[in-house]
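Missing here is one protein chain; the remaining ones are kept as they sit in the complex.
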Amino acid sequence: MQRLINRPDEVVEDSVRGYVKANQHLLSSTDNPRVIKSNWSPTKGKVGIVTGGGSGHEPAFIGYVGKNLVDAVAIGEIFSSPSAKHFADAMRAANGGAGVACLYGNYAGDNMNVKMAVKMLKREGIEVKTVVANDDVASAPLDEKHKRRGVAGEILMWKVAGAAAAQGYDLDQVIAVAQKAIDNTLSVGIGLSSCTIPDVGHPNFNIDPGKMEIGIGHHGEPGVSVEDICSADVATRKMLDTILHDELFASGDEVVVLISGLGATPINELYIVYDSLCDMLDAHKITIEENFIGNLFTSLDMMGATLTMMKLDDELKQLVQAPCQSTGLSKF
Amino acid sequence: MQRLINRPDEVVEDSVRGYVKANQHLLSSTDNPRVIKSNWSPTKGKVGIVTGGGSGHEPAFIGYVGKNLVDAVAIGEIFSSPSAKHFADAMRAANGGAGVACLYGNYAGDNMNVKMAVKMLKREGIEVKTVVANDDVASAPLDEKHKRRGVAGEILMWKVAGAAAAQGYDLDQVIAVAQKAIDNTLSVGIGLSSCTIPDVGHPNFNIDPGKMEIGIGHHGEPGVSVEDICSADVATRKMLDTILHDELFASGDEVVVLISGLGATPINELYIVYDSLCDMLDAHKITIEENFIGNLFTSLDMMGATLTMMKLDDELKQLVQAPCQSTGLSKF
Amino acid sequence: MIILSCENLIKVANKIIESKQYLSDLDGLIADGDHGINMAKGFSMAKEQILACSPAPSFAESSEMIASTLFNDIGGSMGPIYGTIFFSLSEVLDRDQIEAVALYNAFKFANEELMDISEARKGDKTLMDTLACALESMSLAIADDKSDPEILAAFSEGAKQGWESTKEMVAKFGRASRLGERSIGVLDAGATSCYLIISTLVDSIVADLD
Partner (left out) sequence: MIILSCENLIKVANKIIESKQYLSDLDGLIADGDHGINMAKGFSMAKEQILACSPAPSFAESSEMIASTLFNDIGGSMGPIYGTIFFSLSEVLDRDQIEAVALYNAFKFANEELMDISEARKGDKTLMDTLACALESMSLAIADDKSDPEILAAFSEGAKQGWESTKEMVAKFGRASRLGERSIGVLDAGATSCYLIISTLVDSIVADLD
């Protein structure tokens, strides 16, 4: 295992400590070392935006804590949900008296821990409502949408909800717009290599040289098919077709495109994918209003990329384009 | 080779085209497809800032084209200097009538191509002066400093010079402050794996599992020693000691720290390195005024990291902290 | 009469701690190989806490300590799942001397609470299979008016059957679920830890039976 770490079971502690030291202008630690909060949180009267999940997806989740974005985040072990207490503490840190929106991804552990945290907070009189992201088209068919995992589309959900909360939306409105955001967002991933969890020490699964896995999950959950590696054009076409199959997007739509590397893929390849995608969406008469490209939601040292598309209406467009500041995403 | 590309020999064309499409708010292509220019370039009466180099280091070099940063960039093949014509065209694109500062890294090819480009521009009556970055401590001893390669320290040189040019420095002043910036900057890298040039198709060199290479260059130029992988703390100590050995930095100094991943190293590990470094610099009574952490100057899919430190005086500090905008580096 | 004390739970914790590698290996065959790590971490911490108390805490108090450690410090699925189980036990088993039927009621309540937070059901290749079979077997023994030792034996025996039944199942929950048919032939890790917990608890109770 070729890694720059201290003890494998301290990767999360060490890196979060370094991250907080490096970004004091944006965020700070809390009494719970597994919770960090934005310097603007809590803002009295503003809905608090909370998320959380396993580590190893950096900059997600900590990288989206900042101004007009996520207020507090619960940090789990590598690829493992934060505990109920961590979620509860993040909710407490984000609570400005106007309730808390906990916007997270659809994984069994996160579902259970958030559910318990919400119960705890309720006893304290803090209202928490949740939206569960399920943007990963490849993880279940449309008629079992509730089973789909949440992946990089979560970033757009946080962006929209963070902007909405900053603009004074109340809790129900924030929840409604976050739900609309994720309902309008679909993602799909392609994996070209495995990844290694430091505490495990060997690759998490296997992708043979020359092969790629379409629809892979960002913890390496097996995809829908293993195929020979194809050109970026063909791979982009496969990803786009998977997304279009849901029939959410239609000619004339305005969209946000988010392309994330999974960690070890050079970012110039993400731009090759974007270049292909522009031509394909042009042909479909779908207009790209915004794009976010980079290592935005990773899987440790996995090679591959994810494509996320969000369909815009006037409200979503305004919220996506509103200014924000964080290490993972900034808009001027 | 696990890559998302079309034809291996079109990686640069395809990715640059995608990059330009994705960042129209910041930059645009020129008649020469290997030259891109900032939307603010040329600015009449402002010194033009130009750089360039081989591709495969993304976001370097294209990612530093933007506002108050680099005006135009010449783009080479993967790990290969742009041609003399590309450099010349970048200089032309950046020329606002106040001369052009070409700030690049110390590689034989770049040196020769820039030299020829400067000659071409001279014939056209455009004054170009150059600063050659040589921040890589491990690439030659201090008494052969002119042989040292330029690595991630170039980013800080561009930042400083870009801000200076925006503040109205004339050509000689920009050159002087860029030279001061790089003279005050030292870098060192650690490699944990090789990288694969798409057009070559197999790893460029070899690092055995369990080994790391101290002082590696960002094209994989062999380092000063191959050792067993150690903890992030020890690795950070080795990098810092290599830098301190030059005796540029002393107790009481204020510095900028830049930590870049080489491409495939998860960014949480960069924060582990930063966490260690903070403690070590504390002990040396060296104060970190600014930090830049991320995949800022990469080597395709190489694992590893580089540490760069720049010693500040009042002028450098003000210029480093001035606002700028680009995909690789932004300051609000 | 069944006598409950913190000792029962110390033994359970020890069992989990010594099975760390085995549980991780099983998890590694069809999922991410960390079940032993997660479980051993939680039960070591809880054990320390129980042992640090003086006087020795009651079964209910110890059970609550396990639950809160799991809720507080163990993320993933195991924190809320086993946290809910031990929290439920601590709520119901508030006396130190009980009949076997009271143990049944406590685990039945735990199982219901669990179904409230997890959508997994019997047959989905999770620890639910162990728990559900254990409860069914125990309830039959109670309906048959069996003695306490027989009821306890039925509890443990049912847990074992439930555990073993996961081998031929297709995983529907957790990381293993994405393997589909390929998950057949391997015992479920969570079902294994659940069997170890139930059988160790039963053994320790039986050893103390008067």
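Which chain is which? They are A, B and C, in the order written, and residues in each are numbered from 1.
Definition applied: a contact is a pair of C-beta atoms (placed from the backbone, for glycine too) under 8 Å apart; a residue touches a chain by one contact, two chains touch by 3 or more.
These numbers come from a predicted model, not from an experiment.
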In the full complex, displayed partners of the excluded chain: B
Touching the absent chain when the full complex is considered, from B:K37, B:K180 or B:H219: B:H219
Absent-chain contact - pick from B:N23, B:N95 or B:S139: B:S139
Option from B:N113, B:Q179, B:S193 or B:T236 whose C-beta touches the chain left out: B:N113
Listed residues B:I197, B:L244 or B:A305, member touching the removed chain: B:I197
Sites on subunit B contacted by the missing partner chain, in the whole complex: 9, 54, 76-77, 79-86, 108-109, 112-113, 115-116, 139, 197, 199-200, 204, 217, 219-222
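Note that only the chains that are shown with their structure count from here on.
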Maximum centroid distance from subunit A, chain identifier (CA atoms): C
Chain nearest the overall Cα centroid: A
Euclidean distance of C-alpha centroids - subunit A vs subunit C, Å: 33
CA centroid of subunit B to CA centroid of subunit C, Å: 56
Whole-Å separation of chain centres (CA-atom averages), subunit A against subunit B: 29
